[in-house]
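Sharing a structure, written as structure tokens. Questions coming.
Only one protein chain is missing; all other protein chains are in place.
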Amino acid sequence: MIFASRRALSICIAIALCVLLQAGIRSFSDYVHTLIMLAGLYVTLAVSLNLINGITGQFSIGHAAFYQVGAYTAGVLAAKVHPAVSQLIWYVPLAMILSAVAAAIAGFVVGLPSLRLKGDYLAIVTMGFGQIISIIARNQEALGKAYGISVNPKQQMIWLVWLLAVICIAVSRNLLKNVHGLTFLAVREDEVASSAMGVNVTRVKVTAFVLGSAFAGAAGALFAHGVGFVSPDAFAMDVSFIILTMVVLGGTGSITGSTIAAVLLFYIPEKMRDLTSMKVGMLLSIVIALVFVVAVVKRVLDHYHGTLLKKAGIIVGSILVGLAIISVLKKPLSSVPALGTIVEGSKMRMVVFAVTLVILMLLRPQGMFAQHEFSWRWLQSLLQRFKRKKVGVPA
Amino acid sequence: MRVFDKNNIRHLALAVVSAALLVGCNGGDSKTDETGNGGGGKSSATAGRKAPTAAPIDAQGPTIKIGLVASVTGDNKPWGDDSKEGAQLAVDEFNAAGGMDGKKIEMVLGDSASKPEQAKTAAEKLMSDGCIALVGEVSSGNTIQMAKAAFDKGIAVVAVGATRTDLTDEGSHVFRVCYTDAFQGPVMAKFLFDKLNKKTVAIMTDNHLPYSQGLSKSFKETFEKLGGKVVAEKAYESGGTQAPNYSGQLTEIKSANPDAMFCSGYFTEVGPMAQQARQAGIKAVLLGGDGWDSDKLLTSGGDAILGSFFCNHYNNADNRPQVTDFLKKWKAVPAHNGKNPDTTMGALGYDAMALTLDALKRAGKANSKAIIDALEATEKYPGVSGDITLKGMNGNPPKRAIVVSVTAKGPDGSWQKFAKDYTPDQIK
Partner (left out) sequence: MDPRTLPQQIVNGVLLGTIYALIALGYTMVYGVLKLINFAHGEVFMLGAYGALFTSWMLGFGPEGTRTQSSPVVLLLMLLGAMTVCGLAAVIIERFGYRPLRNSPRIASLITAIGLSLLLQYGGQIFILNGSPQTIKAEANPYRGEIPISLRAGDKVALADAEKLQPGIEIARAAFVEQLKHEKSEFDLSPKGEAIKKVRDDLEQTYTDKVNKANEKAVNVLLPKGGLLMLGATLVIMACLWFLVKHTRKGRAMRAVSHDFQASSLMGVNVDSIVTFTFILGSVLAGAGAMMYATFLPGTKIDTFFGMAPGLKAFTAAVLGGIGNIPGAVLGGLLMGVAENLVVWAGYDNYRDAIAFVILIVVLLFRPGGILGSSKVEKV
């Protein structure tokens, strides 16, 4: 009974949060609206790719292609239907479902042949598929060629975006908890063994791939309607790479990780818009400090086996030393005429993003959450431990 | 009694979801744009453009903020950088002249990384920072995103180099300082047919660029209407997946024996293409649009590009006072090392920002709606790239286009030779 009520609670809370989110952010600016919408879409994309790459252990690097299929389906649909229909309230959810179906079909067509094979072939096939889709979009008059097409109505349904994300998370999580899901994990751990145990490996892989593609397609439809315009450039290969990075950085296989990494990685480049300009000398001192800190922290994480507290102490210490290095070096380095040129903050956005990626990967290759998940039980045990300490009951 | 058995849960969940859908629908309509305009672009020529309905915004704080969205990173960096430098020049000049009622102008830069999606978030960020007008983007694909975002807020968008024709249909808040593809394509077609007496042409289009596709299309239409023949149409892709090797396409063009070849892409691709064309034995005269304008064309095109013609907004060798003034100011900026702008976007960026500031001055108050009205009322604004009139023009100023030929670099650094100018009336 506790289990059941917990689940109901989770569902209710999630839905309530989605609705509240929409109602709560009205007062914020369009910028924040768009950010929240895009963050939600990236969560869906990352979690759905996690279903393919993390949970089933495949290697797809062209997820943006299905995102694009969904977006363009919604775009073409919007151009075809009568304006009166597209103004109806249920139109966007309906378009979302149709786009999901379209993307699922694409996923099936791409996945079936390549998933029969072992090795990294899915990677190259999905990447190729992404290119093919982009090129088709760039050449078809009906798809607006390189310019793109307007999608009406332009409607930022933030509640729907986040509801989709929640559904995506729920589906992934429930998969892990039931028998069908266990076959997915089995395929990830050992294809040969699982097929010997009677698992239809190809079917499991294709199912996961189609499911992931469908969610990406649904996200694409919401993107198209949220922005009101789709163009091939919005789905370039680096979008695929960023989604992939979110999955790996969160911890391949961890839904919680994917979700958090999606929000984080989406937020970092946006936050970097406020970077201040600085001299090259200053930049150099930061780089030196960064290299030092990363080297120390990497060493501590890999080779030092002291207590957690000591580890943390050393890390904090090294960060302090890093700050000291910056403050010592920045004056003399900035005064060197050759290093005196100013680098504009806005141009360093992508660089900072790239550096963050590399550093995070070096320091924690298994991803932020590795394969752990957030759950009520975990929260409960945490609370209980806390309570016990407080009341003083011996464990 | 078990209230929460499995079936009950399912029903409950269903009920909650449907309830949420209803609630969401009723509560979630805060941002609906009911009258989106199609991308087809045939609508608004006579009917007038749809006007934004958002409440006007006044400038807050000690400075007046104007936003600039520019591709200062990514594929379009050479153009984005120039547009930024030009706009900065205009702002500095305006501030040096006393600013607006004692208030200085602050230009806030938003990087679009040459990507449409980021152009949108950049524009929204700038608006949430309190910018009362937006200047920007050198490419049409990015500008449309800005226009969509700015429509909801009723903030003016002054495009720098977005020549896509139907762009300004987005709403009455969109203006531009350049001419459109529907103008420069026909200019080159007419020049080729009438002045160079060439009757067959091959067209090379960069499929990566909306700009190139639009230009090729309008060129082809006019050239065929005049009685010329397009003997080959080939495409390539800049950036992305295609290696900059055009020998395949050029071999096919060679076998079609055109008298001329129209390359509607950017100079970065046209240069090597010209050399490869000569290598493939194509002797046809080459023509192109304003995307050619950079003296890097000479290094990348070598001898092969000399004697070609392209359409430009203005000419550095022009002796109009605006041009000489602008170039003098540009060269005086220390970071420019006494060189002319690399691309036309320097002058257009300057024009776009200067025009916006001029509109601000004419409006008399730092208010978003007032700026739109003042921009719409612009008549014969003397820009570097020519006189700009926006009154009753749906945001598309009728401007003069000049055709220049590419010559070897002279001692003063000039390399464009004026050939012929066209006014919009001559094209109609």
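Chains: A and B, in written order; residue numbering restarts at 1 for each.
Simple rule for what comes next: contacts are C-beta pairs under 8 Å (C-beta built on N, C-alpha and C of every residue); 3 or more make two chains touch, one makes a residue touch a chain.
Given the structure is predicted, the values throughout are model-derived calculations rather than measurements.
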| item | value |
| --- | --- |
| Contacting the left-out chain in the complete assembly, out of B:Pro116, B:Gly161, B:Pro186 or B:Gly239 | B:Gly239 |
| Touching the absent chain when the full complex is considered, from A:Gln131, A:Thr202 or A:Ser334 | A:Gln131 |
| Of B:Thr63, B:Gln145, B:Ser300 or B:Thr378, the one touching the omitted chain in the full complex | B:Ser300 |
| Hidden-chain contact residue, picked from the options A:Phe292, A:Phe353 or A:Phe374 | A:Phe353 |
| Residue among B:Asp259, B:Asp293, B:Asp318 or B:Glu376 touching the omitted chain | B:Asp259 |
| Where the missing chain touches chain A, by residue | 53, 59, 113-114, 117-121, 123-125, 127-129, 131-132, 135-136, 139, 192, 237-238, 241, 244-245, 248-249, 252, 298, 343, 347-351, 353-355, 357-358, 361-362, 365-366 |
| Touching residues (missing chain, whole complex) on chain B | 73-75, 77-78, 81, 191, 195, 197, 199, 207, 234-237, 239-245, 247-249, 251-252, 254-255, 257, 259, 268-269, 271-276, 279-281, 296, 299-304, 342, 403, 418-420 |
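Throughout what follows, only the chains that are shown with their structure count from here on.
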| item | value |
| --- | --- |
| Between chain B and chain A, distance of the C-alpha-averaged centres to the nearest whole Å | 32 |
| Contact footprint of chain A on chain B as seen in their complex | 2-6, 9, 12-13, 16-17, 20-21, 23-25, 27-34, 36-39, 72-74, 109-111, 113, 115-117, 120-122, 124-125, 127-128, 140-141, 144-145, 148-149, 152-153, 164, 207-210, 212-214, 235, 237, 240-241 |
| Touch list for chain A against partner chain B, complex | 1, 4-5, 7-8, 11-12, 15-16, 18-19, 22-23, 26, 29-35, 38, 79, 87, 89-90, 93, 131, 134-135, 138-139, 144-160, 163, 227-229, 231, 233-234, 236-237, 270, 273, 344, 346-347, 349-350 |
